[in-house]
Structures are given as structure tokens and as C-alpha cells.
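Missing here: one protein chain of the complex. Every other protein chain is in place.
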Amino acid sequence: MAWHFDREAGQGLKLISPTLLYVLVMLAAPLLMVITFSFWTQDYLTIDTTPTFANYREAWTTPLYQVLMWRSLKISVIVTGVTVVLAFPIAYYLSFHVKKRKALWLFLITVPFWTSYLLRVFLWKVILGYNGVFNTAFLELGLIQEPLTFILYNLNAVVITLAHAWAPFAILPIFVALEKIDRSLLEAATDLGDSPMRRFFRITLPLAMPGIVAATLIVLIPTVGDFITPRLVGGTDGLMISNMIQIQFGKANNAPLGAALAVSSMVVIGLISAGIFLVGKKLGGRVR
Amino acid sequence: MKWISVKWLTVYAVVYMIFLYAPVILLPLFAFNTSTIIAFPLSGFTTEWFVGLWYTDTLHTALGNSMIVGVTTALVSTLLGAFAARASARFAFPGKTGIVGLIMLPLVLPEIIVAVALLVMLNQLGMPLSLWTVVGGHVLICTPFSIAILSSAYRGLDRELEEASFDLGESRWGTFRRVTLPLVLPGVISSLLITFTISLDEFIIAFFLTGTDVTLPVYIWSQLRFPAKLPSVMALGTILLAVSVLLLILAEALRRRSAARQGVDTTLAGV
Partner (left out) sequence: MTRKDDMNDSIKPMIEIRDVIKKFGTFTALHGITADIREGEFFSLLGPSGCGKTTLLRAIAGFEPPTSGTVAIAGKDMAGIPANRRPTNMVFQSYAIFPHLNVEENVGYGLKTRKMPKAEIAREVAEVLSLVDMKNYGKRKAHELSGGQRQRVALARALVMRPKVILLDEPLSALDKKLRDQMQMELRSLQRSIGITFILVTHDQEEALIMSDRIAVMFDGQIEQLDTPEGLYRHPVNKRVASFIGVMNFLPARVTALSDTHLTLGIAALGEAQVPRDRLGKDVNPDKIDTIGVRPEMLTVLFDQDERSQNKVKGEVVDTEYYGDMTYYEVRLPGHDKPLTISMRNTAGRSVVAPGSTVSVGWGIESIVVFGE
């Protein structure tokens, strides 16, 4: 009933301070350092600390980086779209049609996620390869005459692999949002004359929007940062900006440029995320 | 989606589950396959790849390293998670949304960004890379998971329960020991198991931040380049999967027991 402000605030802050301190030292400070770093330059083995936009100029104007950045965004957006669209019916099925053993279903959905990430990506390579499971099986069944080649070492493979990797992260938020929908709202819509389809678009979908937005962001943001999947199954035209960031910090030994690329991709993805969040909020708030 | 029949949704769900499990099912298949080439058809049953693991010293070192990293990460991130979860479930304080948001940020931050940022800082401070720098990064990404698990445990803990204990003459420490701890303990163990599992599987941060001591995923990454080593990797992956699943089942059972103790509906909590 009453707010126990003064004493409460002190206790709460005291309690959270160790965790906050850790995050400040280990996350906030390093992130600030990366930003600072991106304004410095690599001078062979030493770092020139004169502030400059040179790295950003290079990051934004070099055709290779532009291509990689565009491709990263394109792949991330496609992966996110595919993942969320594929995940929604599953979440819907679990929430509305599975009556018993919901927890078991949820558990089963998360199990594949606990296979070593590297191995999961590698196994997709095995499945999709020229002599892979998919091709051998389909050849055997006579469904195809010769091995399909368009499924490995390109964008398709990256999309399939990532859609698989992020599935539970897309399903769970949508499922939670659907679970929260008061079922009497749906009965009310029917009672007021909505057909099941109209009802779905007027009630269920808008109310599930927070979950859809959460799923979208949870998949989109880390996807941009993935460099394993493109490297293992993407071939040369599946490479993404993160591979370049990794190269700059590794072999190319140009950390400041890597930092500029990292900051740039974060800013871009941050803006896109904010946009998605706002659009989702608007769509969710308005029940048509 | 009533206009789509339940039958089609069920069919879709089954196909989706096949998609999810396709790689997972292949893992043990190839692990027990006699051929060193990872392709169909299977040539025969063998356990030699598993036996081989027993004699691979580099693997044992990597496993030991991963255990050190995993256990330390689990302990530290669960401790930090417990502080934050308790603070956010029980108290109102200024800047709460921002602070909790910052702590949960690694959940959505690409791991490469976390890795690169820590790498830059460590280099600037002149600190050598080691297993401890990996732990530093892993704690960062595991703490949000710990908070998510423990928050639901703490939320189920009605503040009036602790007040009742205090009102009945018990001290603060006694209240913690007799009421708070028994009620959140399953959540704490569940958090330890999950954070350990995440750390055990994590590659990107470990790849960037480890020095000469490699963790298990980094070891696997190095092995993936050698086709002859692939069956052993499959065997290793099978064992890892089995262990992860066992730990998860344990964590889930504990979480549910905790919820049941608190009389909370178990179907949605913790999701």
C-alpha cells in the first residue's frame, strides 16, 4: 500500500551494487573503451591515440565493408523474419492447443539448443553438403536427380542454420505473450460477432505483439554478431561484418578499425531495434 | 488461428520438431559410426571414438579448463544474480529500470561485441589472457540468466513470509536460514546448473579471451579443421549433449519443486 521509499531505496541499491559494479567494470567500461579505441589508429605495432574519424571513414566508404555491412543486415533481417514467422505457429500451437504437458514441450524445444553451438552449425554443414544427409536421402528416394548445390556455402545455408539456432529464443517470448492473453477476451470477440480469422487479427495478434517484438530483437541483435555460422556454412558470399571484425582483431591486427566496425554495426542495429520496438508498440497498442 | 485447422497446426509442429532435432539426432549416429567420413550411409557400429577420447590428453586438459571456468562462472554469476534478483524483486529504488536493463544487456548484446570490448580493455590494461579472463566474460553473459531464474524464485517468496518470521521472534540471519534459503534454494541450484551449462558450451568469448589454455569448445573448434578427428568430435559432442540434458532436467525438476513449495502454478513460472 504505502511506498517505503527512503529505507527501501537504500537497501535496494546496496543489494544490487555488487552486480552493478561488476557490469560497470566488465561491460560499461570496456564498451566505452571500444568507442574511444575506434577514434584511435593502428600504427603497425603501436596505437596512435590522436582522435580521428579515419577508421569510421574507412568503415563507411570501403566497398568491401559496405558490402559486408549490407549483407549482414540483409541476412540478419531475413533470418529474424524467417525465425519469427516459423516460430509463431509453434508458440500458438503450444499455447492454445497443447492442454497437457506444456512444460515438456517447452523443454523439448530447448534441448537442441544445448548441443554445442559449434557442433550444431557443423552438423548443418553435414546435412546440407554435396554428399550431405539431405542430398543422399533425396537422391535415394528419387526426389532429385543430382545433388542440390544451392543449399550449402551461401546465404540459404546461413539462414537455415541461424533460424535453427535461435528457434527457442523466438518461440519462448511469443509463447509467454500468448499465454498471458485472457481467454475471455477471445470469447468476447466471438460473442461480438468476429469470425475466428478476424478475431485472430484484431485480438490475438495485437496482444501477442510484445512477445513478437521481444522475439524479433532477441534474434536480430545477436545474429549480426555471429561469425561462426557464416564461416562454417556461408562460403564466401555468406561472410558477414562480424567475420571482418574478428579478422581485424585477429590476423589483420587493426583493432581500432575493428572497433569502428563494431561500433558502427551496433549503432545501425540499435537504430533498427529502436524502430522495430516503436512500430511493435504502435501495432500492439492499437486493436483494429 | 482457428481458421487453420488444428490438424495442420499439429502437422506443422511435428515437422518443426524434426527440423529442430535433425542435427541433434545425427550427432550420436555419426559418433557410433565406423567410417571417418561424416556422411550417409552409415557403415557400422563402433565405440572406438569414445574409447579414443579416453586417451586424448589435450582433450582432458581442455575439459579440466572448462570445468574450472564453468564452476567459477556458475558460482560467481549465481551470487551476483542472487543480489540483483533479490534487489529487483523486493525493493523499489531510483534508476531501477536502467540498472537492471544494463545488467541484462549482455542477453541481447552480440557475444562478439562483449568479447571484443573485454579484449580491448584487457589489452589496454596490459593484463594477460587466461582462463580467468574467460570467466570474467562468461560471468557477464551468465548473470542475466541467473537473474531470470532467481527472480521468479524471489517473486514467489512473499515478503510477508519473512516479516512473519521476524515477527515471531526470529533474527534476520535466522529468518534467512529458516525461511528465505529453503524457499529459494532450488532456484539457486537451478541457476548454478544452467550457468554452468552455458559456460561449458560458450565458444565466442572463450575464443577471444583465452590465452594458451583452451576450453572445450575452443578445442572442438581446433579439431573441426581435421577431417580425421571428426568422429571423435562427434563422440565428444554426444557426451556433452547427454551431460547438458541431464543437468537441464535436474535444473527444471528443482525449479518446479521450488515453485510447488511456494504453491505457485508451475506451468508458466520461469519461462
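Which chain is which? They are A and B, in the order written, and residues in each are numbered from 1.
The rule is short, and it goes like this: a contact is a pair of C-beta atoms (placed from the backbone, for glycine too) under 8 Å apart; a residue touches a chain by one contact, two chains touch by 3 or more.
These numbers come from a predicted model, not from an experiment.
Enquirer: Per the definition of touch given earlier, which of B:G44, B:G126 or B:G169 contacts the omitted chain?
Expert: Considering the complete complex, B:G169 is the one touching the chain left out.
Enquirer: Looking at the full complex, which residue from B:A31, B:L183, B:L230 or B:L247 touches the chain that isn't shown here?
Expert: The missing chain is touched by B:L183.
Enquirer: Pick out the residues on chain B that sit against the missing chain.
Expert: Residues touching the hidden chain, for chain B, are 158, 160-161, 163-171, 174, 178-179, 182-183, 261-263.
In this text, only the chains that are shown with their structure count from here on.
Enquirer: Which of the residues in chain A end up touching chain B in this complex?
Expert: Contacts found on chain A: 3-5, 8-13, 15-20, 22-24, 26-31, 33-34, 37, 86, 89-90, 92-93, 96-97, 102-103, 106-112, 114-120, 122-124, 126-127, 129, 131-133, 136-137, 164, 167, 172, 175-176, 179, 195-197, 199-200, 204, 217-218, 221-228, 232, 242, 245-246, 249, 255, 258-259, 262, 266.
Enquirer: Can you check the complex and tell me which residues of chain B touch chain A?
Expert: 1-3, 6, 9-10, 12-13, 16-17, 19-24, 26-27, 30, 38-41, 80-81, 83-84, 86-88, 90-94, 96, 99-100, 102-103, 105-114, 116-121, 123-124, 136-137, 139-140, 143, 197, 201-204, 208, 217, 220-221, 224, 233-234, 237, 240-241, 244-245, 248-249, 252, 256, 266-268, 271
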